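Taking it in order: structure first as structure tokens, then the write-up.
A single protein chain has been omitted; all remaining protein chains appear in their positions.
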Amino acid sequence: MFNLTAIREQTILNIRDFDGWYGQKQILKNINMDIYKNKISAIIGPSGCGKTTLLRSINRINDEISDYKTSGEIIFEGKNIYDKDVDLTLLRKKIGMVFQKPVPFPMSIYDNVAFGLKIHGIKDKRKRDEIVKLALKRAALWDEVKDELDKPARELSGGQQQRLCIARALAVDPEILLLDEPTSALDPIATQKIENLIEHLSEEYTIIIVTHNLAQATRISDYMYFMYQGELIEWGPTRIMVRSPKKQLTEDYLNGKIS
Amino acid sequence: MKKKINVDFIVSLIFRIISYMTFLVVVLIIFIVIADGVRYFKPSFFIEYPKKAMTQGGIGPAILGSLIMISLILLFSIPLGLLTGVFLSEYGSKSFIGKIIDISVTSLSGVPSIVYGLFGLALFSITLGFGTSILSGSLTLTIMTLPVIASSVREALAALPRELRESAYALGAKKTETIFKILIPAGKNRIITAILIGAGRVIGETAPVLLTGAVFYSTKLPKSLLDPVMTLPTHIYFITMSYGADAQWMAKATSSFLLILVLVIYLIAFQLRKEEKNV
Partner (left out) sequence: MNWRDVKDRVNKTIIFLFAFVGIVTVISLFIFIIKESIPALTQVGKEIFTSIYWYPTYDPPEFGMLAMIVGSLILTGLSSLFVLPLGYIISFFLYNYANSIERRVIKSTIDLLSGIPSVIMGTFLFIYVSPIIMKLGAWSPGNLLTASIGLTILSLPYAASLMEESLSSVDQSLKESALALGASKFTAGFKIVTKAASSGILNSVILTVNRVIGETIVVLMVSGGAAIIPKSLFDPVRPLTAAIASEMGEVSVGSLHYSALFTAGLILLTISFILTLISKTVIGGKAE
């Protein structure tokens, strides 16, 4: 699984011997993989394969589910994020996340983006304004909302709400952005916009996206990770994996024989 | 085929008639109570003391008493109910302590109001020495309101999408930051609705106040929270039960006023709930 094109690129996240359980049920089985810096990594696989659980383990948001247990390591900045002394707040600031369903907070557009800044203690109003503007620009939403920043965020369209959620995640200046099926609740045009945005964002951020949409993964990702029944079956550069998968299971999935 | 249509025809006809009649009875009751009392309304009725064995004057002190009581009750029960609801929804009915608190709050919701009255009498009036007073009455009614507000707050928070919590956590927010800055504002309408319904119910509550806080008739206003007070519902009760036909007008007028008050509170609450659904 080691391959030569990858070795020259810098990894940002290393997942080692990682297992995950819900109660007695093992959801993730001995996952070993690397994520490359400033690349788009797509985790694919049939529903129930554990891809979302894996994604939610990377910023430990799954800790909020009471009977979720893990073993193994996820190394970020030279440190296992499951170590006892890890500051969850700081970890989640560095590894942002956007969910399947756009969930604007019950406040104005501006306050949504500024929320993370406020809780992380950025008090200077001028600085906040600047970051909010930049985040909205990066999320390709600025031009649409710049005159109505005080409007309740709920009044935006679904696609705009999702870009607002991306802007909100970007505002706290993460290094990695986790996207959990970010377009599955959106129409094709909004989906197109988000996809363009994701490709654009990878210049500055590392993106990990979970998607059930194989075409989308093929279109936008640099690396692809195929999971099946809790195991990581195969991973590698997307172009190579799509053309010549090494495992039969991967081939079957890519050909639509399993779904 | 034909026979089956007949079953539905007959049943729906009977059930519809019964439902309509019930509806009419309710509307009629509300109408009679309001209309038969409104005709006694005049400015002095809302300000003056009752005079001449309740045959003249007004209900000024009872209005004031009810207002003081309801303000105190809300002051106590909003934080209590809100935080209990937050606990039940966010910290959980899964732990042992959580289960006990859950069962406690549910049990409180079923306790008869007169038993609260006895409890308030024994605890606040006698043991703590507050006597028959505004404070005893308000504390008693606060406990009654706790389950109403707590369970609605819990439902309001539980109905919020999981992603809302997780989005806040994913930005690095702490749990209580998420609760106070995101969840409670997001459930605001439903929480206010719950508080209004709790207030509407408690403002008409009579039995516990009879035992803990009410005075039959007073010629002076309460000076401190340890004084007893006249309230609208106890006033209605005393007039109806203890005075003759000459005083009945005051019972009617007070009932009318109290009912209007409660209905206005309820209508605001329902309006809020409707807006919530439309969003």
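In this document, chain identifiers A and B correspond to the written order of the chains, with residue numbering beginning at 1 in each.
Just so it is clear, contacts are C-beta pairs under 8 Å (C-beta built on N, C-alpha and C of every residue); 3 or more make two chains touch, one makes a residue touch a chain.
Just so you know, these numbers come straight off a predicted model, no measurement behind them.
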item	value
Chain not shown: contacting residue from B:L64, B:L80 or B:I192	B:L80
Touching residue (missing chain; options B:L72, B:I101, B:L135 or B:L272)	B:I101
Touching the absent chain when the full complex is considered, from B:V38, B:V115 or B:A159	B:V115
Residue touching the undisplayed chain, where the options are B:L164, B:A194, B:L210 or B:V229	B:L210
Touch with the omitted chain, as defined above, among B:T22, B:S44 or B:S71	B:T22
In subunit B, positions touching the absent partner	4-5, 7-8, 11-12, 15-16, 18-19, 22-23, 25-27, 29-30, 32-33, 79-80, 83-84, 86-88, 91, 100-101, 103-115, 117-119, 121-123, 126-127, 143, 146-147, 150, 174-177, 179-180, 197, 200-201, 203-207, 210-211, 233-234, 236-237, 240-241, 248, 251-252, 255, 258-259, 262-263, 265-267, 270
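Going forward, only the chains that are shown with their structure count from here on.
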item	value
Rounded Å distance, subunit A centre to subunit B centre (Cα mean)	47
List of subunit B residues in touch with subunit A within their complex	94, 161, 163-174, 177, 181-182, 185-186, 188, 279
Complex contact set, residues of subunit A against subunit B	59, 61, 64, 66, 88-93, 96-97, 99-101, 103, 105-107, 115-116, 119-120, 154, 165, 168-169, 172, 178
